[in-house]
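One protein chain omitted, others in place.
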Amino acid sequence: MHSKSYLTVRYAETDRMGIVHHSQYPVWYEIGRTDYIKLFGYQYSKMEEAGVMMPLINLTCHFDYPARYEDKVIVRTWAIELKHAHMSFSYKVSKINDDGTETELGYGTTEHGFVDSKTFKPCSIKKRMPELFNSLKEVL
Amino acid sequence: MHSKSYLTVRYAETDRMGIVHHSQYPVWYEIGRTDYIKLFGYQYSKMEEAGVMMPLINLTCHFDYPARYEDKVIVRTWAIELKHAHMSFSYKVSKINDDGTETELGYGTTEHGFVDSKTFKPCSIKKRMPELFNSLKEVL
Amino acid sequence: MHSKSYLTVRYAETDRMGIVHHSQYPVWYEIGRTDYIKLFGYQYSKMEEAGVMMPLINLTCHFDYPARYEDKVIVRTWAIELKHAHMSFSYKVSKINDDGTETELGYGTTEHGFVDSKTFKPCSIKKRMPELFNSLKEVL
Partner (left out) sequence: MHSKSYLTVRYAETDRMGIVHHSQYPVWYEIGRTDYIKLFGYQYSKMEEAGVMMPLINLTCHFDYPARYEDKVIVRTWAIELKHAHMSFSYKVSKINDDGTETELGYGTTEHGFVDSKTFKPCSIKKRMPELFNSLKEVL
């Protein structure tokens, strides 16, 4: 199971090479996570309001082919690991060509810790949001 | 009285025109404000921790000449108005040429409201931080 | 005549106040312009490839109400002035509430010069792209 997020490349996302700056991809991954969590009937903004945040521990990005202004892009997002205190996602970013075919632009992963919003200390998602934990576990 | 903030243009600040994206200038103005407030022995981060925030009400930017990657830039910042519940700044952004002369890139203004960190409701800086208020008043 | 651009607030667009950073609004306006020009059957990326760029001369933003992560936002864009060598747009940014009503977040304007892609010198859009010029003139 994975989510699909559709984007159009913004002018401000490009750099002087004429391509999307690589620091933009983690931002796109984040859009992917937002949409992925919605598949389970949750909103990440509500998770934070409920006291759980997911700061990054690790990030990897692989770049195959550049994206350019006004390109149509699709970000596919998968959960790949879920533990009590951390979780990992993978992403595939592709350009949608005019004829509907796709060109893979790259892929990446993020690993997150679950922490308490106030203390920034690790917390167990299994204890804090057991229903979400179980829903996610089922698809892994 | 004004502060001077020195920057070197970052690659990520450029866009596909090869120049600094205009949305970067408000970020540079913000660096200017951070340095301006330090002139009075305050830190804006500490002001926020003390419960006062300064979200923007108005922003204006005028662009004369583009900045490019690795350009040396100076942001000059002035306070131009201080009321109990809001405050305005002006900025001048210049490029420092190799021979030490300056080329003006543009200028701008920001107007801010003082609000309480928790409620986001307007508050009086005169009441909340009377010493800072008085120090700022003296230079206006 | 105006264009409507629909956005969902990205996590990376927020700042430590918990709201969308003000420097993001010019980026949203740019999305508005991209969509506005499409109303006339043009793409701004193609205009640039054809040798005409539109760097900013002036930017104004007024902020009424903050946007937050995952908010649904609509950017409305109008052309407000067209001369041979420059052009202005206005924008209204609103949040779409859960009940479908809208809350106005703010508004702004941008003024652009038309310049040649290679020389960065002013050029006449009327001469370079007469059809686009005439189409835009009709709606002003």
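Observations on the structure shown:
Per-chain numbering from 1; labels A, B and C assigned in written order.
Basically, a contact is a pair of C-beta atoms (placed from the backbone, for glycine too) under 8 Å apart; a residue touches a chain by one contact, two chains touch by 3 or more.
As the structure is a prediction and not an experimental result, all values here were calculated from the model.
With respect to the full assembly, the chain omitted from this view is in touch with A, B, C. Along subunit C, the points of touch with the absent chain fall at residues 11-12, 14-19, 21, 23, 68-69. Residue positions on subunit A in contact with the hidden chain: 16-17, 19, 22-24, 26-27, 30, 48, 53, 55-63, 66, 120, in rising order.
Those residues of subunit B that touch the chain absent from the view are 8, 10-12, 26-27, 30-31, 34, 43-45, 48, 68-70.
One rule holds in what follows: only the chains that are shown with their structure count from here on.
Distances between chain centres, each the mean of the C-alpha atoms, put B farthest from subunit A. A summary of chain positions shows that the Cα centroid lying nearest the centre of all protein Cα atoms is that of chain C. Separating the CA-averaged centres of subunit B and subunit C is a span of 24 Å. Inter-chain spacing, taken between the CA centroids of subunit A and subunit B, is 33 Å. Between subunit A and subunit C the centroid-to-centroid distance comes to 27 Å (mean Cα coordinates, whole Å). Each of the following residues of subunit C touches two or more other chains: 26-27, 30, 48.
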